[in-house]
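What you see is the complex with one protein chain gone and the rest in place.
Now for chain A:
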Amino acid sequence: MAAIELHGVSKRYDDVVAVEDLDLGVKEGEVFGFLGPNGAGKSTTINMLLDFVHPSEGTIEVLGYDAHADSLRVRERIGVLPEGFDVYDRLTGRKHVELAIDSKEASDDADALLERVGIADAADRKAGDYSKGMTQRLALAMALAGSPDLLILDEPSTGLDPNGALEMREIVREEVERGATVFFSSHILGQVEAVCDRVGILREGRLVAEDSVSGLRKAAGTDATLRITVGELPSRALDRVRALEGVSGVEQDGSVLRVGVEDGSKTAVLSTLEEEGAEVRDFETEEASLEDLFRAYTEGAA
């Protein structure tokens, strides 16, 4: 059985399309990274899994249950770290976790959960005084209550320092070892890469790619961008660079060239330019960004 299964799911608000014709499958026991820039439709998709918003079209199943009709069953068995949430300012951290434990009719120890996410010392403070990172940890503790079969984490590392993000990933690993499935969204490539088995990449409401992390690494690796500042530039030079093996694209913006290129072909690009009499003043390699990744997948498919 799939942990999450979406078929032909669309969500429109008036005339804005937030998610379009989305098909997605997450297997039991895997860590699935849901990658995309802000506004790509990640949170809308997650909100549909949770029955916070209702799809305009399509069917959604979570743990074998219909996400709308059986939402209560779904939420009994999942742990959620939502996006754009707020805590109850006046209630303590412990009260929050107790609320989650009581709601799930679980038998966890609130203090142990707070300890696990690293805010045990703040258990008796009002959550309204917590920093953004602490609120995020508190919501994670609430999500962990009741040992859920599926964890849905929407941008979990928001507000966390690098160390906090590392601890978050450690907890994700522990949960997977326990047998849970983890579905988490991020707009940061590195975080998804570090912990996921598979990724789905969302852009402007559409799924651009669904791939294993090794496939993702390959795509990201092949499409590093070489940023070259040139002086004189004979027109033949660009044509020859475009024709090189391993070059996926060349854009010219005044005196700046951006060349999408495989790792092994960087030197060839530079030497070709010089052979053709172009004056290379400066060059640098840009790390693969999400945008580069989109290009890698979309142009690869074309």
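Heads up, the rule we're going with is that contacts are C-beta pairs under 8 Å (C-beta built on N, C-alpha and C of every residue); 3 or more make two chains touch, one makes a residue touch a chain; residues count from 1.
Rule of thumb we're sticking to: contacts and distances are computed from a predicted model.
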The complex's invisible chain, by UniProt name, from "Chemotaxis protein CheC", "FIST N domain-containing protein", "ABC-2 family transporter protein" or "Biotin transport system substrate-specific component": "ABC-2 family transporter protein"
Among A:M142, A:L238 or A:A278, the residue in touch with the chain that has been omitted: A:M142
Full-complex contact with the absent chain, from A:E30, A:E57, A:E76 or A:E262: A:E76
Residue among A:H7, A:K27 or A:K95 touching the omitted chain: A:K95
Option touching the unshown chain, where A:N47, A:S157, A:Q191 or A:T225 are the choices: A:N47
Footprint left on chain A by the chain that the document does not show: 13, 47, 50-54, 71-72, 75-76, 80, 82-88, 90-91, 95-96, 99-100, 102-104, 126, 139, 142-143
